[in-house]
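Missing here is one protein chain; the remaining ones are kept as they sit in the complex.
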Amino acid sequence: MNVFENKKGKIILLKMVKTIQENKVYLGDLDGLIGDGDHGMNMNKGFSLFEKRYCKNDFSFTDGLKNLGMLLMNEIGGSMGPIYGTVFIGMAEAGENLETISLEDFSKILEAGYNGLMEIVEARAGDKTLVDTLFPTLKSLKTDVVLGVDFVVALDKMKAAAKQGSESTKDMVARYGRSSRLGERSRGVLDTGSVSCYLILAAMADGIKEILKEL
Amino acid sequence: MNVFENKKGKIILLKMVKTIQENKVYLGDLDGLIGDGDHGMNMNKGFSLFEKRYCKNDFSFTDGLKNLGMLLMNEIGGSMGPIYGTVFIGMAEAGENLETISLEDFSKILEAGYNGLMEIVEARAGDKTLVDTLFPTLKSLKTDVVLGVDFVVALDKMKAAAKQGSESTKDMVARYGRSSRLGERSRGVLDTGSVSCYLILAAMADGIKEILKEL
Amino acid sequence: MVQRILNDPDNIVDEMISGFLKTHKDIVEATENNRVIKAKNIPKDKVGIITGGGSGHKPAFIGYVGKNMCDAVAVGEVFSSPTAMAFLDAAKAVDQKKGVACLYGNYSGDNMNVKMAIKMAIKQGITIKSVIANDDVASAPKNQREKRRGVAGEILMWKIGGAKAAQGGNLDEVIAAAQKAIDSTRSVGIGLSPCTLPAAGHPNFEIKPGMMEMGIGHHGEPGMEICSLKTAKEIAEKMINIVIPDYPFKEQDEVVVLVSGLGATPVMELYVLYNEIEKLIKTKNIIIYKAYVGNYFTSLEMKGATLTIMKLDQELKKLIDMPAYTMGLKQK
Partner (left out) sequence: MVQRILNDPDNIVDEMISGFLKTHKDIVEATENNRVIKAKNIPKDKVGIITGGGSGHKPAFIGYVGKNMCDAVAVGEVFSSPTAMAFLDAAKAVDQKKGVACLYGNYSGDNMNVKMAIKMAIKQGITIKSVIANDDVASAPKNQREKRRGVAGEILMWKIGGAKAAQGGNLDEVIAAAQKAIDSTRSVGIGLSPCTLPAAGHPNFEIKPGMMEMGIGHHGEPGMEICSLKTAKEIAEKMINIVIPDYPFKEQDEVVVLVSGLGATPVMELYVLYNEIEKLIKTKNIIIYKAYVGNYFTSLEMKGATLTIMKLDQELKKLIDMPAYTMGLKQK
């Protein structure tokens, strides 16, 4: 199949929650290297609270994103509240009227999230933030839409792009956020936000693939 | 010879200073085990200050004791200020009119110091304090006076008595001072004050022996 | 295993707030938002002063709520910005239609959340203006002052802004005074040992015994230089040499000096450090008008200290002298 049903999307959110929970310590340690060490903890707190509050019931992909985004924004704060809050709410709003979601739809949904983020942060690709994950991921999706690539294949390529994007932060010097004050000392270490963003996007891709496979 | 000249006594005080300086860390560590760890530091501060202030010039045994005692009492404080201050000042006052000091004189001098201490502390032999060093040392001296033992021999016996007295505190339960609150937990560790007292008395004996030998 | 007194690290902030409210009943009270604390008996018809920030900096931030300082504070997780909602609710709790001054520190989370709160406030008819503290010299070069972090200088900013509002200043005057305060303020921090986030099981970073970190941030953000541990005198010199030329403070300037511990440095050592700092400042013929020494802005149980200097003019002098009554700063 080349579309998935929005209302089946809970599994995607569950995968996102799980990957954050499993990587809580890793993300915190990464943040400790050039930041303040709270990234894993905060992400875990937000995503776990989402799980606790919403995952007893079923929900669609976009409703899940909306609730997760609102929760991060309104209850978690930090940098991740507004950042992932904006991304997820932007994605949710772009897709909430869709019953089925195609590769093109998904690409547009992610683009909406990305555009929302661009309104609130100054960081751009190359600044050693999660933008370095988000931007190439979106680019990969958009290219594959144009090329008419199969959804599952596009999702695998998207994962690879996200991973590569995240890894590209290693050689960068931070220009925004807490580690930006380090200058050259920030080089050589992955940006923790780019890693959590990769994990989330990979979980999203895997979740969608699972729904696509079911059919 | 069976007497030493009071005015040659500086060497005795120098030996006392040296043994405290050399055992500063050891005494502090012992105090740390069942007390608050400051014994070595405070003793060293007092004795070193005495050295700095008085040891450029010559002085007699009893003048040295007096100045050291006053300095401890008036400038060091802690428990050791009043305790050793009282002992040394008491000894100095008992001997200050003597030009030469015999075994009997020395025994009386130490007894005066001991009696002064008994007026200000309630601890008696068996309470795991420096009294457990001082008391048997004095007893050994007094016995040897009665027995008419040679001064040098008596000094060696006194050293042995002091050492044994100090070691006897190991199996005691503290009843006075900081460690008294420990009850049974204070058993098995030497009392730091009894050790510094042994070191001081041994240095005193060695110093006197050295003057006696010179003659 | 971290040597801590806590129940569930995930609840530490809420439990801390609960204990704080119970202790300081005479100074603060709860609001409907459990992450917003406000002052008791806020005088009528004045500009509201709010701030907010991550937890773990006690007395900051809630310790500066009270008479002539902050009226309400938004409380975040440990080392994390409060939510936009909390900033908004703090503003709502103290708004008296005279406007609200949000005086906070330059961290990207706080920046984003405050910006969002301001947007939401506008929709609700509340005017929030903000001043962003950026006193930490070590965190960016002078030509990028807008990137510098806010550290203990925030306390002086709150003191000045709060006093101006108490005097009856309007929103623009309060904002101008707070902005002047922070523009006249420079800070630097040194770290001697790391801190451990309650939810993490191990220190956030490492400072090797015998070493110290110059220019460390008060979340343990790495500094400018790792060097061998110096004497108090040498540390004072290093700190002074970073702070003084940056503003620069000059002969005959009258200044406030604030030396804050980062949590676990015995207060005794802070006085030893201040003793050296005072001597150096005197040598430069700079006049210390007032000094604060103590644990004013901490970083959990980090060892280390920050030095903050603020240049005074006539207005700032009057404002710094106004009484204050908060958990963290009481002054007649």
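Note that the chains are named A, B and C in the order they appear, and that numbering of residues resets to 1 at the start of each chain.
Methods note: a residue touches a chain if its C-beta (ideal position, glycine included) is under 8 Å from a C-beta of that chain, and two chains touch if they have at least 3 such contacts.
Just so it is clear, the structure is predicted and the values come from calculations on it, not from any experiment.
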{"item": "Omitted chain - touching chains that are shown", "value": "B, C"}
{"item": "Chain not shown: contacting residue from C:175, C:273, C:286 or C:312", "value": "C:273"}
{"item": "Of B:14, B:121 or B:152, the residue in touch with the unshown chain", "value": "B:121"}
{"item": "Touch with the omitted chain, as defined above, among C:120, C:226 or C:291", "value": "C:291"}
{"item": "Contacts of chain C with the absent chain, listed as residue ranges", "value": "1-7, 12, 15-20, 22-23, 26, 55-56, 58-59, 78, 192-193, 207, 209-210, 212, 229, 231-233, 235, 263-276, 278, 291-295, 298, 300-301, 303, 305, 325, 327, 330, 332"}
{"item": "Positions on chain B where the hidden chain makes contact", "value": "25, 28-29, 32-38, 40-42, 45, 73-83, 120-121, 176-182, 185"}
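Here, only the chains that are shown with their structure count from here on.
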{"item": "Chain-level touch network, classified as line, ring, star, complete or other", "value": "other"}
{"item": "Most remote chain, CA-based centroid, reference being chain C", "value": "B"}
{"item": "Which two chains share the largest set of C-beta contact pairs", "value": "A-C"}
{"item": "Rounded Å distance, chain A centre to chain B centre (Cα mean)", "value": "75"}
{"item": "Whole-Å gap separating chain B and chain C, where each centre is the average of the chain's CA atoms", "value": "54"}
{"item": "Separation of chain A from chain C, taking each centre as the mean of its C-alpha atoms, in whole Å", "value": "33"}
{"item": "Residue numbers of chain B (touch at least two other chains)", "value": "none"}
